[in-house]
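Only one protein chain is missing; all other protein chains are in place.
Coming up: chain A.
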Amino acid sequence: MMPIMRNYAGRLLPQCIALVIIVIAISIVFPGFLNLQIQNGRLYGSLIDILNRGAPVVLLAIGMTVVIATKGIDLSVGAVMAICGAVAASLITSGHSLAETLLATLAIGILCGIWNGVLVAFLDIQPIIATLVLMVAGRGIAQLITEGTILTFNEPGLIFIGSGSFIGLPMPIVIWLVFGLLVAVLVRRTALGMLIEAIGINRQASTLSGVLTPVLLVAAYVLSGLCAAIAGIIAAADIRGADANNAGLWLELDAILAVVVGGTSLLGGRFSIAASVLGAIIIQAINTGILLSGFPPEFNLIIKAAIIIFILVLQSPRFRTAFSFLSIPGAAGKPTEREAK
């Protein structure tokens, strides 16, 4: 067990270092950053904001990791978020119960995933094109559902998902923590994760050795759709309305970025859900840090890009080899990442 744990710590080390550096940098610019207090029976502070605001991208990144591990990509998640937010808002305003609304919304997310999965697994369309279809069409579908307006609702149950709290934590954080753990346990305590990696490394070889490739591929996209549905519900519940034009806009790119920052290769194969979640939190920490720093908004994207380039350089194999003389004992597990390719 110990070597596994150590290996794991080594795998997550670059992300952890990046996150710590960012947190320290923000607390220098904005001293109150690390303050936490209890307000209205829940934790309140900038750190909590990061975990809370990061919820949609964290959820999308969980699904995206598994899809990318199969050597795929899912560009449709932002649009699926918009569809699911719209479905949830329109069902709840037309008088359906909370349970019905949530189940139907999750089902729509799964349906979107099946659509993507079938295009990729059975019709052999390249994932980037297959999911582009729904990325483009999805926002239109969402606009049809909301009839182009921001569909607002006042149902306390649904609002609770966005801004309620459980044991002192905002609900979105609780949701992604639980869901992330469930998925991680599911893929790592069973052979699923290994089979997914096998598909990503060589789909044909996996099929020939008896892996049910098409089923697993569809399942990966279904998971991604489900994640997008949950993220969509959270985003809509947060603002008490479904904004078909803006919900999840460009978040597919943030999710892909989170996976990359997390160190999972876009070429498929080895993946780590925990690392992607860390990647998403890093991105949100940058966003929140920029907001707190008080720089004029014209600098937002430049600062974000500079920090992300820095993190990616930290992870680059060449950079690591060049600085290997500085290596820390805990980082012993790093080279295995390259072996996987």
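Here is the rule we go by: a residue touches a chain if its C-beta (ideal position, glycine included) is under 8 Å from a C-beta of that chain, and two chains touch if they have at least 3 such contacts; residues count from 1.
Going forward, contacts and distances are computed from a predicted model.
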| item | value |
| --- | --- |
| Hidden chain of the complex, named as in its UniProt record, picked from "Quinol:cytochrome c oxidoreductase iron-sulfur protein", "Tryptophan synthase beta chain", "Spermidine/putrescine ABC transporter permease" or "Substrate-binding domain-containing protein" | "Substrate-binding domain-containing protein" |
| Residue among A:98, A:239 or A:314 that touches the chain left out of view | A:239 |
| Candidate in contact with the missing chain, chosen from A:32, A:95, A:156 or A:210 | A:32 |
| Of A:150, A:174 or A:314, the residue in touch with the unshown chain | A:150 |
| Positions on chain A where the hidden chain makes contact | 30, 32, 39-40, 44-46, 49, 53, 143, 147-150, 152, 163, 235, 238-241, 243, 245-247, 287-288, 291-292, 294, 296-298, 300 |
